[in-house]
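Take this structure first; my questions come after.
A single protein chain has been removed from this complex, and every other one stays in its place.
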Amino acid sequence: MTGTQTLVCLRTVGQEDPASLATYVKLGGYAQLRRLVTEQVKATEIISQVKLSGLRGRGGAGFPTGLKWSFMPRYFDGTKYLVCNTDEGEPGTFKDRDIIRYNPHQLIEGMAIAAYTLGARVGYNYIHGEIWQDYEIFEAALDEARQAGYLGENLFGTSFNFDLYAVHGYGAYICGEETALIESIEGKKGQPRFKPPFPASYGVFGKPTNVNNTESYTSIPWIMEHGGQAFQELGVANSGGTKIFSISGHVEKPGNYEVNMGISFVELLTLAGGVWKGRQLKAVIPGGPSTAVLPASAIIGATMDYDGLSKAGSSLGAGSMIVMDETTCMVKTLKRLSYFFFEESCGQCTPCREGTGWIYRVIKRIVDGQGKLEDLDLLTDVSSNISGRTICALGDAAATPVLSFIKQFRPEFEYYIQHGRSMVEDGVVVQEVAYA
Amino acid sequence: MLNVEIDGKVVEVEHGSTIIDAADQLGIAIPRFCYHKKLSVAANCRMCLVQVEKFNKPLPACATPVADGMKIFTRSKAAVEAQQSVMEFLLINHPLDCPICDQGGECDLQDIAMAYGAPASRYTEEKRVVLNKNIGPLVSTDMTRCIQCTRCVRFLKEVGGMMELGLINRGEHAEITAYVDKSVDSELSGNIIDLCPVGALTSKPFRYTARSWELVRRPSIAPHDGLGSQIEVHIKDGKVLRVLPREKETINECWLSDRDRFSYEGLNSPDRLKVPMIKHHGEWHETDWKTALEFAAGHLKEIVSTHGSDELGVLVSPNSTMEEAHLATKLAHELGSDNVDYRLRHTDFRHDGKRLGVIWMGCNIPDVQEMDRILVIGSNLRNEHPLLAQRIRRAVANGAELSVVNPLDDDPLIPIKHKAICSPNDMVNVLSQILKAVSGMERLSLCLPKSLSDLLEGVRVWDNSQAIALSLTGHGETMDLISPRSAVFLGNISQHHPRYTEIFSLAEAISSLCGATFGVLSAGANSVGANLVGAMPKAGGLNARTMLESPRKAYVLVNVEPELDCHNAALAKAAIKQAECVVALTAYKSEALEDATVLLPITPFTETSGTFMSMEGRVQSFTAVTKPLGEARPGWKVLRVLGNVAGLHGFEFDSSEEVKNEIFGGEKPSTVVWRTLNNNLRELIDVEIKVKLDSDLQRVGEIPQFQSDAIVRRSPPLQKTRQVIKAVLAGLHPEQLAKLGINEGEKILVKQGEGTAILEARADSRVPHGCVRIPGATAATASLGDLLGEIYIERIPVAAPQEGVSA
Partner (left out) sequence: MSLSAESLAKIDRELTKYPPEHRQAAVMSALRIVQAEQGWLSKDSITEVADYLRIPAIAALEVATFYNMYELEPVGKYKITVCTNISCMLRDSEEIVNHLEKKLGIGFNETTADGRFTLKEGECMGCCGGAPLFHINNTDMHEYLTPDKVDKILEGLDK
């Protein structure tokens, strides 16, 4: 395996006018949709290719996409919906933005294939509120696709109809959660629904709905072109295909890197130019703050795939790798993350609504020099009491950083409490990190 | 059916049951806040977490469907830990003000905290404070206490039909509020007080008057509409301090309308008549019972003997008990008069003598929810039958189709499938169209009597009538139901209609053609009971209307404020005024009884025993929950003694039960009831399709719900609601206003017969062309005539006289 990129979802990146229909078509775009629809390829066949590809949901939970598709009811008297989740708001995640601004047509094609497969008549792509300019790019791409006959009625002269619309969020991380997103599409607050029923039976407007992440859908045309097996083989066992890693924080070249699954952490870090300013690596959050932070020593030998990161003690999440160098104060970093979850809790579940505020206030107290040593146990306890007891996984996500930061960097927290100051800023080093 | 095991006990439950259903079935208490069996499941409080075998995290019992063979532990270490931690979270921001909280002693949070909470809080930060909201005169808010369970939000949206409260902001800042400065105007709003598991929403009138454990609780029956809601009256020091629903699934479920909940505030109004009074030379004098009764009896007998018994008229409120209605009827009969009636707001009595039985709603209350098709004729549902409306709302939410024929386009907060909004007079025409459409459908073309089919000959069926017919018969666009369960109901506006008889017979014909249930939603708490005891003229006596049209020399009024409780206020007022003797049995002193001769203080429902018979024919007896105020005495007793004093036969009763026994002839009430309920007519009633009216305008005089009877009219909190404040206006369609050259807000002169009133004109697009909405039962309209009938409007030229009433 080499430390270079394999562009599947970001296939048009580097091309002139990457978002245009012409560019995409030039690269073979929409051929798969046309083939599947005009040849009336059976849904079961498509799904079995997706299953074979080993594609797992790129939104963070890693649920096998082919399996999810097989949950959609085959026969249903009414409209079925397709939803794409481009709400990425998990700190450190910014891959789907690049898909919709550089390669929107591949997403559209992927969704259209999914719609054909699942019998969905209408689709929505829910786009994060803050990336307005990219929303407009995607709207323009939809117009182009409609005009070119890739969306709308009787596509390719068949009875296949599919309308796809862009809808936008307006500043709520929770809407990334699929049922909150569905509520939001319906024009409500983004408060997650209790599951079951799952979207496959009760989704948008109460109708069967399939929700996938942007990157998941965007992988589909490639899988259709090259076959599920080929996709699987790009990656490793249990983690088929490529993955876009969003790398941010203390690296020389932050950005998105689409690489084969199973790439080593070191190779990936090297792609991003390594730790910036020649500094030492201290810690990495490999998949976004809802995944556990790992100290350099734990991640340095890891491979970047579902199993590799789980072995290292964390998870792949959405592939949002946040890199922290030796100057990072873990206490202050945790404070910022806790503030985020406190601010973004939708507020319906008691543990999340009350607990996230409690956690934040205790950490703030520590940062303000008012902490007590018992606070660390209190934090751990409160976090454990949120985790697993809420409607959606935001509760777990809010607990994860607290639990993992304190577990991995407890001395730093204790120092802060005892001295009322940051250990890092005091220049005290407790943990030697080996990274060349 | 599925088998599950909870805490070692096995139970069989239906498919689709949740863990909490199963546990409730076993009597295993799982703590809960957000869950309520009548509301959608929110699963947000997380208090009901339980452990389930093979699941590594606790699951909310309220939302988790059971699977066959599931093993559930509600008291295991894992479950209790989860419950305790949720309790801790709930309490960190909850104020510790239980000692001054009205919910104290009946607070779910307090109770569950005792069982699940930790003694000391680990939370040392500042607690959240949330600003209070003013949501009206009935419900008081203490929003800092709110635990965001959203029961109130869900209730108003799902049961009340309108989202009046919401949870705004998010996360820790989430708070319950109404929109900006709006009040909660649902006629069912008081239920959110019961639903709120903490003291965030409490009763405003009850506020700080008592601690819950000081209250004595007594069962009773709500006296304001025909539903027969079961209530619990809470008393301290002999005074009613609040009224709550008693749960009765087949009647009021666990709900209560605001009218039934807050009317008690009128019980001890300063108007209460505490001693008998006699009028001498135009002056009222207090007196003792003996004097008063002898005076009344003597006077009545004297008139009967000098002018004939026909000169006596007896009017009984349909909210009087069966016992009162029976004895009043008996009094009339024993004095030789057949002039007795309880149908005070009716004006068309053409089917007297033609009915086969006692008129009722035609089915049981819960059946309403099972209907596929419902046609409601002449009713402002929310106003007249708030809880029944809620059942219809649920039926529609479950897929039923509601159609209406009504002279007002008011929103029942139920999606209406088809409607015909027309002037009162046109209702007959619309119904004949529906009948024609229904009979035209092949399957049903059978059996209309010739007189009717001839009549329908020339009727042209409009689209909406056709649609209503199609809906009722199940022959809708898709012909989705071959044999729908349908019902046709007549509301209060139909019953008060000058052409009630025609409406009744057409509706009955429509129902019988399409096999629908047919019934009348009776207005009073005891309309059906009064009908059963026969408080109506039998042998050609005068009915409630003719008794006033041809004024009598003597009247006995039982619970009646004539100008407010009768169909034609002006007529009632004039008749009472000219009478030589008016004996009024009343709980209140009243403007409307100024012209009476004797006032005999009787007690409202809380201070008497008695029986109401509901619209579904349910006979419900109740006992007094407090002692009579002052010298007031139960109506049945007063009537009995009046009979005794007058030397009449058959007034020897020692208790209201004895009266009841006499009513039912010693049989079981239900036996008598099922024998007598019957909405069929002996013979057809002549229907005239086109009746020409003189005036271009007709009055639609509905009775506002908080004006319906003497008690509610005296409940200050109900009188402060927005419904009442905005009630007394002359509402006309904006185009009608324009046509008449009247400006919105302008004072106009309205005239009915001799009566006039000056009212503010208001644009009201819910009123059809050719109609004016002017409510009845209010002082401001007490000089006007028929509730539904012709009316004339004039602009007031120059300097307008004082607003108000001139006769």
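The letters A and B name the chains in turn, as written, and every chain counts its residues from 1.
Following the convention adopted for this analysis, a contact is a pair of C-beta atoms (placed from the backbone, for glycine too) under 8 Å apart; a residue touches a chain by one contact, two chains touch by 3 or more.
As the structure is a prediction and not an experimental result, all values here were calculated from the model.
J.: In the whole complex, not just what's shown, which of A:G57, A:G228 or A:G249 touches the removed chain?
T.: Of the candidates A:G57, A:G228 or A:G249, A:G249 is in touch with the missing chain.
J.: Check the options B:L165, B:L387 or B:V645 and report the residue that touches the missing chain.
T.: Here the residue in touch with the unshown chain is B:L165.
J.: For the chain not shown, which residue from A:H168, A:R193, A:R353 or A:R389 touches it across the whole complex?
T.: Of all options in A:H168, A:R193, A:R353 or A:R389, contact with the hidden chain holds for A:H168.
J.: Of the residues A:L151, A:I185 or A:A312, which one touches the chain left out of the display?
T.: Reading the full complex, the residue touching the unseen chain is A:I185.
J.: Could you pull out which residues of subunit B are in touch with the chain that's been left out?
T.: 162-170, 177-180, 182
J.: Extract the touching residues of subunit A with respect to the undisplayed chain.
T.: Interface residues of subunit A facing the absent chain: 79, 88-94, 96-97, 124, 128-133, 165, 167-173, 184-190, 205, 246-250, 254-256, 285, 289, 320, 322-324, 328, 333, 336-337, 340, 343-344, 346.
We take it that only the chains that are shown with their structure count from here on.
J.: On a C-alpha centroid basis, what's the spacing between subunit A and subunit B, in Å?
T.: Chain centroid spacing, subunit A to subunit B, equals 55 Å.
J.: Once bound in the complex, which stretches of subunit B touch subunit A?
T.: For this pair, the touching residues of subunit B are 41-47, 49, 56-58, 60, 63, 65, 82, 85-86, 88-90, 92-93, 122-123, 125, 147-148, 150, 167, 169-174.
J.: Help me check something: in the complex, which residues belonging to subunit A touch subunit B?
T.: It comes out as residues 172, 174, 189, 194, 196, 342-351, 353-358, 361-362, 365, 378, 385, 388-391.
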